[in-house]
Structures are given as structure tokens and as C-alpha cells.
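Just one protein chain is left out here, and the rest sit where they should.
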Amino acid sequence: MILPVFTQSQKRSVGVLVAMGAIGSTIALLIGELNQRIFQVWGFVSEFASKISIPSFMLSFVSMVLQCSVLIGFISVSVMFMVWWERKISAHMQSRLGPMYTGGWHGWAQTIADAIKLLLKEDIIPAAANPWVHRLAPVLAFVPCFLCYAALPFGEGLISADLDIGILYIFALSGLSVLGIVMAGWGSGNKYSLLGGLRAAAQSVSYEIPRVLSVVPIIMFVGSLKLTQIAQAQTGFWHVGGIPVLPRWFIFYPVIGQLAFIIFLIASVAETNRTPFDIAEAESELVAGFHTEYSGMKFSFFFLAEYAYVFLSSGMTTTLFLGGGSGPLFPSWVWFLLKSFAVVFLFLWFRWTFPRLRVDRLMEFTWKFLIPWSFFNILAAGFMGLM
Amino acid sequence: MILYFSNIYNVAKALLQGMGVTFSWLFKPAMTVQYPDEKLKTPERFRGALTFDKESCTACLLCIKACPTACISLEPAVDPTTKKRLAKVSWYQIDFGKCNYCRLCEEACPTKPIKSVRHTHEYEWGMKQRSDMFVKWIREETLK
Amino acid sequence: MTTEIIRLPGQDLSSEEMILNLGPQHPSTHGVLRVVLRMDGEVITGSEPDIGYLHRGTEKLSENRTYPQMLVISDRWDYLSAMSNNLVWCLAVEKLMQLEVPQRGQTLRIIMVELNRIASHLVFFGTYGIDIGAYTPFLYAFREREKILDLFEEVSGARLTYNYIRIGGVMADLPQDWVGKCRSFLEWIKPRFVEYDILLTENPIFKDRTVGVGILTKEKALSYGVTGPNLRGSGVSFDMRKDEPYSGYDKFQFEVPVGKNGDCWDRYWVRIQEMKESVKIIEQALDHLPEGECNAKVPRLIRPPKGEAYAHLEAPRGMLGIYLISDGTEKPYRVHVRPPSFINLAILQEILVGMKVADVIAILGSIDIVLGEVDR
Partner (left out) sequence: MTSQEMFSLLQNQIPQVKEIPYPQAPANAPAHEGKPYRDSHLYISCPVEIWKNCAKFLKEDDRLSFDFLTFMTAIDYLKVPAGETPRMDVVYHLFSFKYRHKCVIKIPVVRENSELPSCANLWKAADWQEREVYDMFGIKFEGHPNLKRILMWDGFPGWPLRKDYVHIPDRYDD
């Protein structure tokens, strides 16, 4: 057993982390529930607008544009943070330090520098590629993911489109992005890309099924497809003899909850094409899979889409299994972000521990293991509902 | 049936153990060195860039014979009056593009106590173009 | 649970064959190897390795180098285990010169070669992890290898091309408190093997990828001249250190791990076990390090008598041999290297057929080639 010996810089890092946590939580407490603040501000704005007689459709248009830009901003910032975070986490897991120079403290500006580099890079379309398919693919990979964010509740009331069929909407749209990947694989005119695209198609289609099926028990219990309602149903505590023991999150439902959570998590990892299910880009086999021929901004779109999906899956997991924004003391959006990033950490942890599965084994795993078990889970949930 | 569940249990256990290993390293200090800021001490026998002492060299050509890649060349000094070869070097050149850093030249060098051609501990050593790789030492007397 | 490739009858189902060029620039061909794969979907129907991208003609070079100068070039064959290359060259020259190396020199050689075996197998372990898709073992393996390279740097002055083992002995005796550092390294690496076992050896995903993949039968292995861990993985207990002890290996107690099925996992497992055995050998050598001189008396100008000698040893990748013909001058007349990687690689064209692309990488990694040695 080696006792950790902290150097001066490490002590400083710990100090900075603690200070950042303290400052962050104070700010969070001061702000309180974000939706209330937004409504206050928006109420003021609409009052002002009605005074100077701006038509209401203009106002709703402005609100739409604002929501879109806030979401895009959130996605890019969180992706940048996640990339940096992944690099730091993986580095520390591997006895390294990761980026240390850019921006000063632990290379926090590394991803910003990388993003600028990607923007400035030459945009190459290979001679063998089909130029339009090649150009369209990154957009098609990213747009569905962005659309999904519309129905994701970031906390109490923080949702831009509270659809009645929220879950269905997200599943349906996230299934679309495989189209972009297949187009990238086919349109690049590269054999490695083609193989990667084909693998991605097979994988996404297969893992979509257990992913949806694992959520069915929750829908059965809550009786709604509305994500806000599902999150609402998980507030409060389980009581044993009048004492609150566990939060009323779905993951703590005996057996069914855990099984559904595991299946959902595995299927989510597979959906986002991350190790151990990254056969579509499989660096050691297919060079870079479907995005072998992409560079610059188009490559960064794929990158953005991948990480945005990671956060989307984590947010879904949080909403469905971990009680959404419910939690003591802090406002709901803080709890949502904390839980989501905890799930993101789980994703990173998987990635930096496990080897990659083989294509046929991957298919076998979902069809012979995950899908039967998720059916069993639905059955069990049905029995539980009867009792 | 029992086999099926014990299989699942074993797989899950092994995977979690693996995650435990990676997690345990997460908080241990890193093994890497932040190179330009911190530098490791090179050991005593480190074979860095070659250096040459043009005054002590006797132009005995042993290093040229020892070099496996023929990267050393030299010209012995000649007495201008008698036209006789002196035990001094006129110029000495090492082609670092070919040098193997193998220490055979240093071992062959007969000058004592400090070898004329020897390895230093210098390793931050870069050239911009090929012609820079020819490093030449010229004795001043020959310049006159 | 095993997977079988389902072959459906009928011509109409077979699709057009695709030729895939794996390499020479590919993340997991371990250098500049090119394998031309004929594929039906993702299933390989034919393969042809194409080598020679790193050919430097060292056999020709050696005809224009003196015997000590060739040591420098021998470092560049299998650059991951340069000590073995040094040693085999010295063994061949010493055979020709009929030299006897002092006990201490021999023991020092064994320590270095075994440390290098650990370093070389660590690279295998790490890169095999990457081939299979796990990145973290790679960094762990290189972290440990770095410590070995530090030891080598202290003893020889270089980290990769050591030129430490010399004709008639070694370059110089150990520096002060090197033995202590070596011991602390051995103490460091022993618990690491447990972690390696958890991370890869017993990992179900890893086993799923390697067990039963790329089976090399005993007969095929012998016919192809495969040696080293690849042969032992196929169940043949053949180790030059045991069967034809050189440099005093007969004085050490160690076991030769032997696999059962000859699949990728067995080849991998043999190497992991060999690292543990190497640790044992080094410990014994450090415990019984003889005192005295470490170099034999060697003339300044090495001119071995006329004749020919074939010396071989157990390098990390198999039987590394030098066939040396001397004509009595200071330069060899003809040198032939028996490169284990080159001969092991030849099996690739046969065992790849019927596998998937992902298995190609697993098999290629498990053969553990170094292209510097394949092409010389």
C-alpha cells in the first residue's frame, strides 16, 4: 500500500477545488430555483413589451430563439467541460496528469484551444467521397441530439417543451442520429468508414430496443410518458416504520428498479458508441471508424454529438431513475447537474476500464441477454402492479 | 440455471474489480514529470551529446576506427615548416545525423585522464536542418 | 459460449469480396506491417502479410563492420529487447573465439536480459490491451517499464539501445546501490501483476475476445517454426533457457509456463506468467551475485579464428539466433539472424482465414511482433 504523498501543487489543487465548491454552492443557494428567476425576468420583459405594443407572436418568437441559444450554449459549454474532465479523469486513472498548461490551473482552457484549432483546420473532402452526403452527415448526426434537449427537464420547470410524450420523443429522435453515422460511413468513400458505419447501424438499432423496453416499467408505474411527471413521481422518501430511509427514486425500487437501471445504462453506453461498445469507431481496428475521413469543423460536430449524447443519456438516467432534480438544500437544477455529471463519470469510468466487445458478441449480448431480461422486468412490473 | 446466474455474478464481480483498480489509481499521485518545469537528473553514465576537447586530442584516429557509422572525421595538424604530422588535431567533425550515441569512440579514446571525445549529459538537442548536424571543432592555431 | 461463423449454402448469398489494406499506417499493426485482407463482409477469406518497410539490411551492414561495432547495430533489431540481441551476438562471437565469461559477468547478463524480458512483455501487455480496446493497461505497463528503463539508463547510459553486454562480458560493473534499486523495483512490480490479472487476464470482455480465437495447433506451430511464448501457448514446453542453457541459466530455478489450447488468451497468459518467472530469476541472481571480475580478457582487436558458429537464446519473442561465419579477419564474412518475429509472423497468412476484422487485431497482437526484427 502506497500512502499518497501530496506535493505543494496537489495541495493547492485540493484547496482550489474546495474553494470552488464553496463559492459554487453559495451562488447556487443565492440564485435559488432558476425557473422562478426566469419567470420573474420574463414577466418583466413581457410587461415591457406590452407597454410598447410589440405583438405577442414576436414575443414568443424571441422566447424560442432565446431558448435555442441557451440550449446550444449549454451543450457547447458542457461538452467542453466534459472533454476536459474526461481527459483529467482518464489521466489521473492512468497515473498521469493530463493537460496542465493551457489556461493556467490544470489546463482548464485546453478544450477551448482545441475547439479553436478544429475551427481553423482545413476542411478536406476526399476525392472518393460523395461530397453532399459527406457534408450532410455531421449535421444529421448532431441535429437530432440537439432536438432531444428540448424535452429534457433540467430541474423543476426548466424544460423548453414539456411534451406529453417526452420519453417517446427523445427515443425517437436519438434513434435518428444513426442516419448521420451511416451517411458518414458510406459517403466517405473509405472502407474503414464503411465498416464503421455498418457496425454503427446494426448496433444502434439493436440497442434501441432494450433501452426503450427497460423504461417501460417506469411508465407503467407512473402512468405517463411525460418526463416532468416522472421526475415529480420520484420526490419524497421511502418510509420504513415512519422513518425516511431512502429517497423515492426509481432506482431504489426492489429488483425491478436496479435491473431497469442497469439495462438502461448499458444500452445508453452502447447508444453513445463509447467503450466498451465503441465498435463503430474502434480505433485499433477501424482506425477511426465512420469519421476516419473527417477533419476540422465536421469532425468536431461528430465529437460534439457524441458528448452531447453522453450528457443527454445521463440526464435521461437522472430524470428516469435518480429522481430528476429532487434533493435537499440546493435548488433542483443543481441537483440535476450533480446527478447527471455523476452518471457521466460512470460513463468515463467504464470507458477507461474495459476492453472493447466484438461485433457479433455485442449483438448476442443485446438480443440474448438484455432484451429477454427487459421483458422479464416488464413482466415483473406488471405483477407488482397487480399486487 | 445455477450456472447461468453464477456466470452473471462472476462477470459482474470481475468487471467491478476492474473498475476498482482504475478507481484506486485515481487519487494516487501521478508518475509523470512536468518536463520543461521539472527535470530528472541524468545518471552518471548517461550518453548525451558528444563533446570534443580540441586541445588534448592527439589525432590518433582510434575513434574513427571505432565508430560504427563513420560519423567522425578529422584532420591532423601539420607543422607548416617541416610538413610533418603533429600529435594535434587541425579540425574535428561529428555528424550528429549519423551518430548512434553508443560510446564506442569514448571508450577507444586514449587521452587521460579526461577523454578528448566524450558524452555529456546534454539531451535537449535539436537542429533545424541537416547541415546543422555537422558539428565542427577547429583549433585556432590552424586558423592563423 | 462460443460463436460460430454461420456459412449459408448457395451462391446467391455470397457478396462481392472486398480487399482491405491493413497498414502500413494503421494504429495496431505495431509498426509498418501491411496485411492485405480479402473479406466477405467482416469475415476474412484470405490474407497476405507484406513486410519489408523497415528493411535496413543489417546482414549486409555487418559484413562491413567489426565485431564490437555490430553490437550497436544489433540493438536495432528487436528494439524492445535490445539486451537479448546484444547477448546473442556476444554468445556467437564468444563461441568462435572460445572465450569463457567470468561468473559475475554471466550473472549480470542474466539480470539484464530478464529485466528486459519483463520490459518487453510489459509492452506486449500494454499494446495488447489497446488492441483489444482497453487503454488504461497500456499506461500502467509503460509506467512500470519506465522504471526498468531507468535502471537500464543507470547501468548502460541509454534507455533503448543499450550496447551494454559486450564481447567477453559487460560494459561496466553495476553502479553503486543499483542492486537496491532493482530490488525495490521488483517489490513494486509484484503487486502490479495482481492488478494486471484483474484488468485484463480475468476480465470477462477480454476473455471473450481472446479465448478460442486464433487457435494455433501444436503441429502447425512446429511446422511453421514458431518459437517462444507463441509455441509454449500451443502446449509445447520448449524454452532455450531450460533445454539448452546458456550463460549459466542452469543454475536458476524457474518454471516454463505452458498453455493448453494455443489461442490468443494462452499466448497472452504465457507472457504474463513469464514476467512472474523472470522476477524470480532476477531475485535469485541478485541473491547470489558472484564477486570478482565481470569481463574476460579480450584482445583489443577482435579477430576470431576461421569457422562458423550458431548461437541462439530465448529472446522475449522466441528463439533468436545468430549464424556467424568468420574468415579470420576483423569483420565477419557472413551473418544471418534467425529473427523469431519474422518466422512467427508467417503463421498469419494461415490462421487469419475465417476470422473477423476485430479478431485480426487480436491475433496480430497476440503473436507479438517487432517490425524492426521482422525486417532487420
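For clarity, chains are labelled A, B and C in written order, and residue numbers in each chain start from 1.
Here is the rule we go by: a residue touches a chain if its C-beta (ideal position, glycine included) is under 8 Å from a C-beta of that chain, and two chains touch if they have at least 3 such contacts.
Keep in mind that this is a model prediction, so the values were computed, not measured.
The missing chain, though absent from the view, touches C when the full complex is examined. Interface note for the absent chain: among C:229, C:262, C:321 or C:372, the touching residue is C:321.
Touch with the chain omitted from the figure is made, among C:225, C:248 or C:290, by C:225. Panel shows chain C; residues 51-52, 55, 57, 59-60, 95-98, 220, 222-225, 236, 238, 243, 299, 303-310, 312, 319, 321, 323, 325, 328, 333-334, 336, 338, 342-343, 345-346, 350, 375-376 of it touch the chain omitted from the view.
One rule holds in what follows: only the chains that are shown with their structure count from here on.
Inter-chain centre distance (chain A to chain C, centres taken as mean C-alpha positions): 44 Å.
For this pair, chain A with chain B, the centres built from the Cα atoms lie 49 Å apart. Among the residues of chain C, those touching two or more other chains are numbered 136, 140, 143, 199, 203, 205. Along chain A, residues 93-96, 352-354 each make contact with two or more other chains. Considering their complex, residues 90, 93-96, 191-192, 195, 275-276, 278-279, 282-287, 352-361, 364 of chain A touch chain C. Taken together, the chain C residues at the contact with chain B in this complex read 65, 68-73, 136, 140, 143, 146, 153-158, 161, 163, 171-172, 175, 195, 198-199, 202-205. Chain A meets chain B in the complex at residues 2, 4-7, 10, 89, 91-97, 100, 349-350, 352-354.
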